[in-house]
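One structure below.
One protein chain omitted, others in place.
In this document, chain identifiers A, B, C and D correspond to the written order of the chains, with residue numbering beginning at 1 in each.
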Amino acid sequence: MNDQILQVNNLKTYFFTASGTAKAVDGVSFTMNRGQIMGIVGESGSGKSVTASSLIRLLPKTGSIVDGEVIFDGHDMRRIANRELLKLRGSEISMIFQDPMTSLDPVFKIGDQMIELIRTHKNLSQQEAYRTAVEMLHLVGIPEPESRMNAYPHELSGGMCQRVIIAMAISCQPKFIIADEPTTALDVTVQAQILGLLKKLRDEMGVSILMITHNLGIVWEMCDTVMVMYGGTTVEYTEMAKLYANPLHPYTWGLLDSMPRLSAPPVEELKAIPGTPPDLRLTGGCCAFYNRCPYMREICAKEVPPLLEVEPGHLVACHRQNGDKTLVRGEVNQHD
Amino acid sequence: MLKTILKRLVQLVPILFVVITLTFVLTRMIPGNPAAILLGPQASPADIARMQEELGLNKPMLEQYVNYLTGISQGDFGKSISYNRPVLSLILERLPATLQITLTSMVLAVFIGVPIGVFSAVKQYSAFDYIFMILALVGVSMPIFWLGLMLVLVFSVKLGWFAVLGMGSLQNGFWDVVQHMVLPVVCLTTIPTATFARITRSSMLEVVNKESIKALRARGIRESLVIWKHALKNALPPLVTVIGMQLASAFSGAILTETIFSWPGMGMLIYSAVFNRDYALIQGAVLFIAIIFVFVNLIVDLIYLVINPRVNYEGGGGTA
Amino acid sequence: MTTKNSPPLQDALGSAEQAAMLKKERRANSAWNKLLRNKTAVIGLVIIVIMLILAVFAPLIATHDPNALAISKAFRPPGVAGHIFGTDEFGRDLFSRIVYGARISIFVAVGGTLVGSIIGLLLGLVAGYQGGIVDSVIMRIMDGMFAFPFILLSIILMTILGSGVFNVILAIGISNVPSFARIVRGQVHVVKNEEYCTAARVLGAGGSRILFRHILPNAISPTIVYFTLNVAGSIISEAALSFLGLGIMPPTASWGNILQGGRGALNTAPHIATISGIFILITVLGFNLFGDGVRDVLDPKMKR
Amino acid sequence: GGNAGGPAPAPTQGATEATQAPDAGQPKSGGVLKVSLPASPKNLDPIKYTGTYESQIIRSVCDTLVEYKMDLSSIKPNLASDWQISEDGKEYTFTLRQDVYFHPGKYQDGRQLTAEDIKYSLERSAKESAMNRLDMLDYCEVLGEFEVKCVLKDANAVFLTALTDAGNAIVPREEVEGWGADFGTHLVGTGPFVLKEFKLDQETVAVRNDKYWAATPLLDGVTFMYINDHAQAANALKTGALNIATSLQGEAVQIVRDDANLVLNETPGLHIAYLYMNQVNGPTADKKVRDAIAMAINREDLVAGVYPYGEAQIANVPLPPGSWGYDKGLESASPAYDPEKAKALLAEAGYPDGLSLKLYISNTAFRIKMATIVQQYLKQNLNIDLEINPSEWGTFSEIASSGNADIYGMSWTWYPDPFFFLNKLFYSGEIGALGNGAGFKSAEVDKLLEDALLETDQAKRADMYKQVLKIVMDQNPIFVYGNENVTDGATSNVQGFLQRADNVIVLVSDEVNVWLS
Partner (left out) sequence: MTEGKMAGTPIIRIKNLKKDYKIRSSKLGQPPRVLHALSGVSLDLFQGETLGVIGESGCGKSTLGKCLVQLTRPTAGEILYNGQNLCALSNSALKPVRKELQMVFQDPYSSLDPRFTTKAAIEEPLIIHGLERDSKKRRETVLAMLREVGLDVQHMDRYPHEFSGGQRQRINVARALVLQPKVIVCDEPVSALDVSVQAQVLNLFSSLQKRHNLTYIFISHDLSVIKHISDRVAIMYLGTVVELCDADEIYQNPRHPYTKALLSAIPPDSPFEKSQKLTLSGEIPSPIGDLVGCPLAGRCPERMPVCSQKRPALKEISPGHRAACFLYHQEEYVEE
């Protein structure tokens, strides 16, 4: 099992608020191998970011991991001491946040921030760290890296900032990168550059990447495996090609349908998923998707569907896809 | 940078004009005749009239105003009637004394108040937070005269550690100066310390929730660096503004402290000027404080440039 | 709606339970409830309410006529001969004076702050929204006033206006104007660039509508916070004016003039300055805690 | 700590000698005496000074031609060893001492004092002083090197008294003209101490004048310090940072009194505190109303309330007991506290249900306290609503002298000569000035006052003034309640310090020579 770098079992992260307990992550399981890119897709608010933060225990005061297991490269991330955790963060695991502008400290030069990071994790002199930083900036394709070292974040464009963040993320040669919607704020041409960069990292340095996104196009382009999340739970988890060819969960179907496609012939109307996502304080006793699911059965409102491997390497959490797989995509619901 | 400085200097002109006019009008609106005050109860009306004439107070308002303006444009702030000396030299004479205690107490307040604020923010809702924030409020609402006299009773009269009043002089050694300074400085330090602690706390609270701070933690940067280097620098702007304002007002805020401790500074000067209806002196002192105020604001803006590279100093948005 | 397949009716996530949840959340998020959950704010509020009760029901609570002299009984320490807090320099019952003093002190402080905040608010709104020359003129005048030491400005105003409760309020109020104007103006600068103001312009809204219906309500929360903090400051200002003999006229009791009276007897009768000082302190504490709480509650980032 | 309920036992009149510590031993030379002043001296030029605190310094540096005795009973020679008054009382011829030298200064080297200096200084005061401290002087004539004749415009019995004022101190022309406007901070005279340093609002340092004609000062020097806060002055005494705290007030008096290591000196001052009631307009123009008011206020309580630390005596007569015109017999002439009778009188005057009056005072602690108490008594006994209007001195003096106040409360203090009280307060010529702002007018009083000014015999004058007092008190225009003490605190090592009722500090003269043990 040396090939596995990350194992997440039934992770649960709850937020304790005045108006109730929000089960932001309520049963997420997956494993990742070295050099793999995994995608997490799902609706806004389905718990993607919280899952990512839980992996490195970076939660706000109101939230905490209440159950489950996170094993990273042999470390039990729930029990590891704070000092150890700090060492892992940034050096072994790097995180790239959604908004490049807000994830750099606006009042320090980017060079200083990079050097600080490198020297935190590596025993290097100021000059050595400087050289490493310049090298990293060069690596992510920033022109004139030396002069950019003296720039403040606001002096860079969004795409450049995001590249700086990636440079920081890889500057300590991490084994694992969490990229939380790394390109949402960027336009397509820049997005293409960033994605190319991440792919190169995997190919050349064997880094594993956990990629959170809304955009299925990115998944198709980048990922080896995909996890679909809904209402805080994993609803489907399999290889990317399998998901494309044979999605099994009704939510995945809805998601795929609601994307406007360039290649498809023009349609009058997109197939949107009706209804609104569940209130995360109410989930936990049923399938979170049942009230929007065209195929729901009585059991769906009463029991949480378990995440089962219904086909080899294909895990789905749906009552009607268990066992004999009674569900047919597009069928008319017979339910009373 | 240079442009900001120049622009601020140009802005000085309208502010000073407003201040001059405002002081002129306000001081003339105070009822009471400076001549009568100067001459005391035993003076006859004829004496008072003569004195008024001598002081040029019976000229038409407009003429007095124009004279005053022309005087100032030539660097002449007029003459104090109660001291019978040029206002400017009086102020310049007092300034060092006031600077001595206000700057010391400002520096102390920053070095005590800011760390307390930071700790309180980091440990929000902890016992430390509550205790120090309540202490800060006590500091703000403590009557200075009470504090001053209590300090004197304990530390000067009972323990004999510090001087009761006066300034001391370097001729008697450095320790003499320190002994005289301690109590007034403590009095002047309480309010700014409390203010800085509170501002730092609230500013830090806003900053520590920022994405960029979270990102630093995600990169494994040591918590102490995250707080004291990154968060604090991000939290500085409102603090710098408040420090600037406190500094500017410290020159006049020292009125009570200076009178209690017979500290011959600006505060005492203003106090006596107001009670003697010393028009020229009031005007001069306020004008001077206004100039200091503008300069401090300028410095604050320049510090902004240093601590916050994003600041758009062309935008004209008020800083304080 | 674009819904083709209407979801089944009975559901655990929808309808009743969700509505109840939403209701609960709404209640929990309502400013008032947030405030009540905030310990600091509640303590502050309790203090303020107690002081207000003292002020409003002073005649019922006071044990003596606050102005009745008994020179021979001057400077009695607390607890002696039915005087809970002792007596002052004229033998008047200190407890009764403190209770009646709450009226004046709180009235003056709140009134002074109101005057300052309303004038400052209007000036700040206009300056911030109009910008340009209007802004420059207003803010330069404010800067000019700022240059006057607060106490000096109030002294000048008090000497011009003469003493009396309303003049004290006016003097404190006017001295407060510049800081309110600045705060409001700064906030207006933030709010006026919000997209909903732009949106209102697209809808055809005129300047005054945008200013008063959109900008004002959204710019006011820091002002409210500053208001509560300033009430505290104004109690002290009133005390300072009383200290200079420019405040409230005798025989009316205010905490400021009681404190001032006590100043003359710090050694012989320390209880006068101490007790009035403590009342000022506690009230200031109350308003500050409350102000802090309001700040926390109004700050959407504070999720507690 | 004594509970300061009532006034302290009345100190003896006139000068009191500080209690000498038993182990004080023989007077010895040395040491610098540190004296506090309650306000900051700003200008030491005699003709420009405005406050008592400035005169204290001037007196240590300069001398006057004549001087009051320490007990203020009469005038004694000073720089003038002798003088003659002409028949018509208009010419005063002074013979000067011949052993007097000025302090060496920048513009003269310590030359001898001559008649020219007297002429110069007095004429300068008469002509240039804004304070008009010598307005009766017409000119001076030098008769010889040490003989000078002063010619008055009219006969004026208070001329000698006026000469004792620090404002008429003798100064050398070279220095005055040399320093110009800066003479105010570089005062030079003939006094026991030489001005060394004048630090505005801080301290004035003077050192011993070894050649002082009256006596060689025992002190090495004297430093006057400005201390604004009385409690702080007391604290400074306790720590020894100060030797003498002058003009103590309030609790500081009690602090000094209670401290075994400190000495409190109290002498009834040349001071009266009073309420002056409008003689011309309003209800108080009616004597019955005035009597009612006077009877409705309990003086004992009033003084005890305003001066809880015994800083004043009860007073009834509009002349301080320290003045030689004082008549003890008149003390009972003012109406005693009698609420019942007061009420009846007021009803008689047509106000059975009370009335409203406005009281004007300056906004100092003593006045506000006084007003508070008076207000309560008038309300309680007469149902008079007394509106208190405290204001800045400037505002107050304007209103009070304009004759528009129903009642104004203030105090008066000046030279021991009754002229400076009675003329100022009751002479019709002073109507419109602050002294007689209430508009008191009586032909009889005017006549007596005018005559007394021409008479040079002190005993006769005293008689006249007693008559004035009697007439005035019959009219009851003024409610006098207090006579503040001159109160100084001193550390116990201050020896030989004598207090004068007019609050003048004399450190070295032919009568005293203060020293430190």
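In the analysis below, a residue touches a chain if its C-beta (ideal position, glycine included) is under 8 Å from a C-beta of that chain, and two chains touch if they have at least 3 such contacts.
Computed from a prediction, not measured in an experiment: that's the story for all the values here.
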| item | value |
| --- | --- |
| Which residue of A:Asp3, A:Glu135 or A:Asp187 touches the chain not shown here | A:Asp187 |
| Where the missing chain touches chain C, by residue | 1-2, 22, 26, 194-196, 198-206, 209, 213-214, 217-218 |
| Positions on chain A where the hidden chain makes contact | 43-44, 143, 157-158, 186-189, 191-193, 195-196, 214-218, 220-221, 240-241, 244, 254-255, 257-264, 266-273, 276-277 |
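Simple rule for what comes next: only the chains that are shown with their structure count from here on.
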| item | value |
| --- | --- |
| Of A-B and B-C, pair with higher C-beta contact tally | B-C |
| Centre distance in Å when chain A and chain C are each reduced to the mean of their C-alpha atoms | 48 |
| Centre-of-Cα separation between chain D and chain A, whole angstrom | 91 |
| Length of the line joining the C-alpha centres of chain A and chain B, rounded to whole Å | 53 |
| Residues of chain A touching at least two other chains | none |
| Chain D, residues touching no fewer than two other chains | 231, 391-392, 395 |
| Touching residues on chain B, where the partner in the complex is chain C | 11, 14-15, 18-19, 22-23, 26-27, 29-32, 125, 133-134, 137-138, 140-143, 145-146, 149, 202, 205-206, 209, 248-249, 251-253, 255-256, 270, 274, 282, 286-287, 289-290, 293-294, 317-318, 320 |
| Chain A partner contacts - residues on chain B that touch it in the complex | 210-223, 225, 230, 233-234, 307-310 |
| Partner chain B, residues of chain A touching it in the complex | 56, 58, 85-91, 94-95, 97, 99, 102-108, 116-117, 120-121, 152, 154-155, 168 |
